[in-house]
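Below is one structure. I have some questions about it.
Only a single protein chain was left out; the remaining protein chains are all shown in position.
Which chain is which? They are A, B and C, in the order written, and residues in each are numbered from 1.
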Amino acid sequence: MHNTVRVQTTINGEAREFLCEPRQSLLECLRDVLGLTGTKEGCNDGNCGACTVLMDDRVVTSCLVLGVEAQGAQITTIEGIARGSDLHPLQRAFLQNAALQCGVCTPGFIVAAKALLDREPNPNEEQIRLWLANNLCRCTGYDKIIRAVEQAAEEARA
Amino acid sequence: MNTEEYSVIGTRPVRHDGADKVTGRALYGADFQMAGLLHGFILRSPHAHARIRRIDTRKAAAFPGVQAVLTADDFPQVPERLVDLGEGDTPLSYARGNVLAQGKVLYRGHAVAAVAASSIHVAEEAAGLIEVDYEVLPCALTAPDAMREGAPILHEDLKTKEFGEQTSRVSNVAEHFRHAMGDIDAGFAEAEVTVEREFNTATVHQGYIEPHNATALWNNDGRILVWCSTQGAFVVRDVTACLLDVPVSRVKVTPMEIGGGFGGKIPVYLEPVAALLSKKTGRPVKIVMSRKDVFEASGPTPGSYIKVKIGARKDGRITAAQAYLAYEAGAYPGAMVAPGAMCVFAAYDIANVVIDGFDVVVNKPSTAAYRAPGATNAAFATESVVDEIAEKLGMDPLDFRLKNAAKQGTRRADGPKYRRIGCIEVIEAMKKHPHYSAPLGGPNRGRGVAIGFWFNVGLPSSCTISVNADGTVNLVEGSTDIGGTRTSIAMQAAEVLGIPAEAVRPTVVDTDSVGFTAVTGGSRTTFATGWAAYEAAHDVVRQLRDRAAKLWEVEAASVTMDRGVFRAADKSITFQELAAKLDQTGGPVVGRGAVNPRGVGGSFSGNIVDVEVDPETGKVTILRFTAVQDAGKAIHPSYVEGQMQGGSVQSIGWALNEEYWMNGSGTMMNSSLLDYRMPTALDLPMIDTVIVEVPNPGHPFGVRGVGEANIVPPPGAIANAIYHAAGVRMDRLPMNPPAIMEAIWKQRD
Amino acid sequence: MPTVYIPTLLQTVTGGKSSVQVDGATVRQVIDNLEKFYPGIRERLLDQGKLRPNISVAVDGEVTPMGLLEAVGPQSEVHFVAAIKGG
Partner (left out) sequence: MKWFDYATPASVGEAVGLLKTHPGARLLAGGTDLIVQLRAGRKETDLVVDLKHIPELNAIGYDAAGGLTIGASVPCYKIYRDPAIARAYPALIELASLIGGTQIQGRASLGGNLCNAAPSADSVPLLIAMRATCRMTGPGGTREIAVEDFCTAPGRNVLQPGELLVSLHLPPPAPHSGARYLRFIPRNEMDIAVAGAGVEVVLDDGKFRSARIALAAVAPTPLFVREAGDALAGQPVNETTIARAADIARAGAKPITDMRGTADYRRHLCGVLTRRALEAAVQRAREGKR
């Protein structure tokens, strides 16, 4: 007989507990079990980055993580990026630079970019492009996204 | 209104839906949740062409957790008629056949049956138990293949149409278009240089990041409620009603946020299936395509075979041009070859022209629109040949284009004369740009240019505006917002009302809550729905003038309004002050605007591109890219730039790497975002933009629409740059490393 | 009298003529009058009294959403073109 698994984890700083089937991805668990639909599914095989979340000290595509692997982990999703009612500098910079059109890739880009700025507060254009190469955007041509990340980095340093 | 004195138009406010979209709160189609929701899964054909002998669903229906299974037989069998799919009229049987195959499967990935179950995993597993007995047939995969004598026939009843005439030829050629003007033989006889080349382009996909999705509930009152990601909620309503044989008023479609479309989210694939599954189960059913489904079973844009011949005199004047275009429609007619044939020479003023276009069905997914559909393939061919002629004449490629550029009064081969257009202004802006004269700065580098045209469209839009007591307004509209159109529409209302963009709160609503509004597509939304907002705002102003007149006890005709201030004689009152006095002057003020506009203004665009070609691997690096486009009037310049950059980059992908890589039996071998190879951030430079503004006299603010023309020139510009870098003229898309290396080897032999 | 431009593939009906002058104050009247000179042409343009699917009419260079009801002036040019939508 198949059993679902109880997973205890921390999501956006809050202790959460949920039941899931081992075959469910972390992405499915976030969206369908926990109602955190800000994390998007674009390809379900790790190649578009729309489902990017932070897991402990690394950035991952949540479609390639099983929900059961979240046991004991610290997960940060797009819902945990804003600081209370204030937007994160990256979120503000995305808006000011018109760095989103349809917006479906935006959560993944912001989460991935946050991980970059947390590690490298002063990235150059090449570093930003390399870091974000696992995130596809089909609307913007990336130009305004790169500028938004540059602006957020500048603001964070100021 | 004096165009120099806009206070809102031309500024760059933060988009109204911005906060929701950077925090993850915005709800897209797949985010929709509802109590009792079931998950649907669609079983798809493993064959590109086969007759369905029998479908046995019994094992699937008996699988634990399965609530319903259906096939095409479950659709009501209604008499054949035409149905508007949002991109023109199509026989109902084609629309229905593409939603669930009837009798035959015509491409790999063609929907065959559907299952609703408690979870997506259960539905998928159960679908695997459906037994389908196929008689596999030979397939035709390219236009030239499908046009061959003795080619496998997809539709036994399909006969070639020629402008309303049904010929007697049973064939894969659904339609033949022809445009002729002048005397083609005399034109070529006059030419001193003639170049004729053949081109092949691969099928490519729009590549939106969000897969198709739909949730439907067949409610107990008989109404069908749909939540989905679509470019046109009313199209979904009308097609769903038609396929399910119910009146349109029985269907209500709520458009959720949409994760990209580019033309690909106009067709309806899932909604009628979800609705029927809901009818069978009494519960809401959600279906989401996988990425593989999106590639294999939604609508890519046609692959094509094109032949272009152009002749010119030594003075640089083009004397004649001829084109033959055969586009792959995919499984059902509608290859967008009509616009391809209308655009192929649209940038030039040529007296003697013959253009033949063929709409050819093949065993690939039924194609859909993709940003200026049909024009990019054609421009790749034309702009390559134009470049070659300019080179043979020893002329600067932009001067050559300028000398032959279409302008107001130029007659196109399809007949009509252009009204005011910005082709010359775009080419002049390219010439003036510092990029055009900048040094290339290294070996194996080359610069290319190209131009392109797209018509843009009008179509109906509706909008209402209600005034709030605090001096803001609520704007209700029906155009799903794919790239910031809430804001570009709201800004036009704000301009009329004399209030800030932020004081307009735009909302996209369901099909019960606003008048008919056609698709977000054809570069029409800022143009047409913006126009509806303009009309609605003027309606509000008219009513507010009456209110001011009442307040001041003067004739309404004596009240004027300028920049949000109403005046009569020595009296004045601001929009905001007056908004607070509505109750005492007659009650709420609601304005309405509904348009089906004429005055559509086509848009020209051009690129300058520098590339470096690795002579040992054939790999192309885009070093610098400048996009120029005539916007008419840029309402929100940031989002105009964004359209130009996005269209350019999609087209760079089309030019260099993207393609449906089909094996001989019609299976797409690279149906993942890994192997389909859309450009990543690391593959590109910044995309410089130049917005040219030649106002469209047909629109109150001069808007032309900017969503599409930008995708047209890049493949030609890049091909020309590759030639100047590596000495090879590429005659196919994609111009990927192996193709370029082969061309280099061939040239060395 | 308005000038009607005959699409290339319809010129079989007009004996090769590429433009024709016919009376009419609306597109519908123009087509009705055209039919008198060139029997059969109406059927190529209309189906059950409506413009055939995916055919648009342009008057003076501009595609009109009014179709057959569009007014036509004495100096007007009338074209029948493929309907364009877009992405």
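Here, a contact is a pair of C-beta atoms (placed from the backbone, for glycine too) under 8 Å apart; a residue touches a chain by one contact, two chains touch by 3 or more.
What you see is a predicted model, and the numbers here were worked out from it, not measured in a lab.
**Student:** List the neighbours, among the chains on screen, of the chain that has been left out.
**Tutor:** For the complete complex, the undisplayed chain touches A, B.
**Student:** Quick one: which of B:G564, B:P679 or B:P715 touches the chain that's been left out?
**Tutor:** Candidates B:G564, B:P679 or B:P715; residue touching the omitted chain: B:P679.
**Student:** Touch as defined at the start, partner being the missing chain; which of A:I11, A:L66 or A:L90 qualifies?
**Tutor:** A:L66
**Student:** Quick one: say which of B:Y436, B:F516 or B:W661 touches the chain that got left out.
**Tutor:** Selected residue, touching the omitted chain: B:W661.
**Student:** Please identify, in ascending order, the residues of chain A that touch the omitted chain?
**Tutor:** 2-3, 5, 21-23, 25, 44-47, 49, 52, 55, 58-61, 63-66, 68-69, 112, 115, 130-135
**Student:** Since one chain isn't shown, list which residues of chain B touch it in the complete complex.
**Tutor:** Considering the whole complex, chain B reaches the absent chain at 121, 124-125, 616-617, 619, 656-657, 661, 669-670, 674-675, 677, 679-680, 682-683, 736-738, 741-742.
Here is the rule we use: only the chains that are shown with their structure count from here on.
**Student:** Just how far, in Å, is the C-alpha centre of chain C from the one of chain B?
**Tutor:** So the centroids are 28 Å from each other.
**Student:** What are the residues of chain C that contact at least two other chains?
**Tutor:** None at all.
**Student:** Name the residues of chain A that each touch 2 or more other chains.
**Tutor:** Within chain A, no residue contacts more than one other chain.
**Student:** Help me check something: in the complex, which residues belonging to chain A touch chain B?
**Tutor:** 21, 23-24, 31, 35-45, 47-48, 50, 77-79, 81-82, 87, 91, 94-98, 100-107, 110, 125, 128-130, 132-146
**Student:** Name, in rising order, each residue of chain B that touches chain C in their complex.
**Tutor:** 82, 86-90, 162-165, 176-180, 206, 261-264, 266, 338-339, 341-342, 369-373, 414-419, 454-460, 519, 521-524, 596-600, 698, 707-708
**Student:** In their complex, what parts of chain C are in touch with chain B?
**Tutor:** 5, 7-10, 43-45, 47, 52-55, 58, 61-65, 77, 79-87
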